[in-house]
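If you scroll down you'll find the structure; I have some questions about it.
As you look at this complex, bear in mind that one protein chain is not there, while each of the others sits in place.
Should a chain be cited, it is by its letter among A, B, C, D and E, assigned in written order, with residues numbered from 1 in that chain.
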């Protein structure tokens, strides 16, 4: 039996949702206890209603606020995502046991 | 009415088929009289039977021999593709009125 | 020689330097009186929107250069209708006046060219 | 500190320098007695096949380095079963002895790690 | 917490280093320590003293150097990645018979052992790449 930890892996994606392979690789490896943070060009995925459906419901989804604002899409972000600032990004990295960057 | 020329655009793709957006962008813009040449990592697309179906039937499909051989896939290439050497690559560029590289 | 030239933009804003590099080619071609067209497809349609705030992420904004294209007599700017609607955008969202093309017309635009640069 | 480390390989042979760079990290970690695992998914499973002929395209072949991993006591090498079968490959096609993992076990392998490098 | 960063991005992706820089600033601001920033792959070219930043662009390398000086950041560039891309210090210039060195003061060339050391001595390794 695997020990159940509350905060396991923070998956950080920075490529736009056109890079389907990267999203597939990340999503396939999500387990309960993980979270996903979209940064840089990946924040566009948060505007895509169908995209959110690919992520399991039990996975918290975050976007990096600076990237959302720079791209002017804060109004178009799906409800599934919470926007976090740089300090919260660091806090997430502390909270989760490790991070994986998908690029 | 557009003048019908026999050899119009040579589309050169060099990314592996996991880059679905690049293939979609190329395929959407194929017209009769065009051809597709797969080079570098794109030659892997020639092993993929379903991939060939996405290209319209009337489009000649080529792979660059050096890249096919370097990757050891000459036996696995679909029948739809003809393998050409560097000299034939240059000849295709002469034959077709222009080339577009998709990367 | 024939040199009607098309520059294809395919990348989202701030994603890499390709859109900027492609735009610099456009300006150089224009200075040499090369008849050029610009085509924005895929994520690159987002590059044309009003609401980019590049300073937040310390990136260069090419909006000013895009707005100045007219001054260089670069007015053949084409945008994919399908990609605009994919992002819920229309002509009013864009910072330059563009010709909005259906997919079939994009293929014909490409066919008409003598040279194509597609970064 | 905890430092069970996983290196994920995702790129096809000759595609870029990432596989080589990742392999160099593996060797360095091994020299520092870091417990490491290597995971090959996607096109990277092709990197492990016998029939690569890098000299045809004047590229560096990392096959020798891969074969030498055992000497460095790097023996936790994992390969995606789904990606192997996608390319019609099996264990006999590979130049190193690997553990072939189903997708669910790949996710668990990742979970067990303390650090992950994923170029 | 002790962080280390692995930076692996081409210069063509200008945002990657900027994001990493903001992350580092925020971590330090919150009282964490940053054990090392390791530049690998294409990022090695950032450490060249011959690069020129255009007037209308942000010089992210200069920002790294300022932060490093203020916070005693250890910024290590992978030596193999660097020499392959023509970024060399005096020692490498001598070894490879080049008549000049161009590593920016503030960066150190070293081997991947420094990344391994960072893996061992940090609570978190965060990669910023492209």
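By definition in this document, contacts are C-beta pairs under 8 Å (C-beta built on N, C-alpha and C of every residue); 3 or more make two chains touch, one makes a residue touch a chain.
Worth saying up front: this structure is predicted, and the values here are computed from it rather than measured.
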{"item": "Visible chains that the absent chain touches, using the contact criterion stated earlier", "value": "B, C, D, E"}
{"item": "Residue among E:6, E:87 or E:120 touching the omitted chain", "value": "E:87"}
{"item": "Full-complex contact with the absent chain, from B:8, B:25 or B:40", "value": "B:40"}
{"item": "Residues in chain B touching the chain absent from view", "value": "12, 14, 39-40, 64, 66, 86-87, 89-91, 93-94, 98-101, 103"}
{"item": "Residues in chain C touching the chain absent from view", "value": "1, 3, 5, 17-18, 21, 24-25, 27-29, 31-32, 34, 115, 117-119"}
{"item": "Residues belonging to chain E that touch the chain removed from view", "value": "10-12, 41-42, 45, 48-54, 80, 83-88, 92-93, 96, 98-100, 102"}
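FYI, only the chains that are shown with their structure count from here on.
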{"item": "Graph distance between chain B and chain E, where chains that touch are linked", "value": "2"}
{"item": "Contact distance in steps, from chain C to chain D", "value": "2"}
{"item": "Selected interface, A-C versus C-E, where C-beta contact pairs are more numerous", "value": "A-C"}
{"item": "Chain located farthest away, centre of chain E as origin (C-alpha)", "value": "B"}
{"item": "Identity of the chain that, by mean CA position, is farthest from chain C", "value": "D"}
{"item": "Distance from the mean Cα position of chain E to that of chain D, given in whole angstrom", "value": "26"}
{"item": "Approximate Å spacing (C-alpha centroids) for the pair chain A, chain B", "value": "35"}
{"item": "Sequence positions of chain C contacting 2 or more other chains", "value": "14-15, 42, 57, 59"}
{"item": "Where chain A touches two or more other chains, by residue", "value": "18, 21, 40, 66-67, 98-101, 103"}
{"item": "Chain pairs that touch, as defined at the top of this document", "value": "A-B, A-C, A-D, A-E, B-C, B-D, C-E, D-E"}
